[in-house]
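And now, chain A:
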Amino acid sequence: MQWNSFSDFIHMGGYGLYVWGSFGICALAMIIEPLILQSRNQKIRRQVKRQGGQP
Partner candidate 1 sequence: MNLFTTVFIMVRRDLILALRHKSELLTALFFFVIVVNLLPLGVGPDPKLLSKIAPGVLWIGALLATLLGLPRLFAHDYQDGSLEQLSLSPHSFTLIVLGKIMAHWLVAGLPVVLITPFLGIQFNLSGPIIAVMMATLLLGTPVLSLIGSIGAALTLGVRGGGVLLSLLILPLYIPVLIFGAGAAEAYRSGLDMSGYFWLLAALDILALFFAPWVSAVALKVALE
Partner candidate 2 sequence: MNWFKYASPASFYPLAGKLIPYFAAITVVLLAIGLWISFFVAPTDFQQGEGYRIIFVHVPASWMSMFIYCVMAFWSALGLIFNTRLSGMMTQALAPTGALFAFLSLVTGSLWGKPMWGTWWVWDARLTSQLILFFLYLGYLALTSAIDDSRRRDKAGAILSLVGVVNVPIIYFSVIWWNTLHQGASVSMTKAPTMAHTMLMGMLIMALAFWGYTIAMGLKRVRCIILEREMSSEWIKKNAVE
């Protein structure tokens, strides 16, 4: 374990912005993509129900 404190962890030896930026954007992408897919799925399901009568 190389971190003495939490702020050390955030600071990342001066590279905080870049490291957290990278991990952050990856995390963001990997959260948003499933959400978009989920809403697409729900939309299409509603459509199927509407036109198919009973699900």
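Picked so that all candidates are chains of the complex that A comes from, given by their letters.
Convention: a residue touches a chain if its C-beta (ideal position, glycine included) is under 8 Å from a C-beta of that chain, and two chains touch if they have at least 3 such contacts; residues count from 1.
Just so it is clear, the model here is predicted, and its values are computed rather than measured.
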item	value
Selected partner (touches chain A in the complex), from 1 or 2	2
Residues of chain A defined as touching candidate 2 within the complex	1-3, 9, 12-15, 18-19, 21-23, 25-26, 29-30, 33-34, 37, 40-41, 44-45, 47-49, 51-53, 55
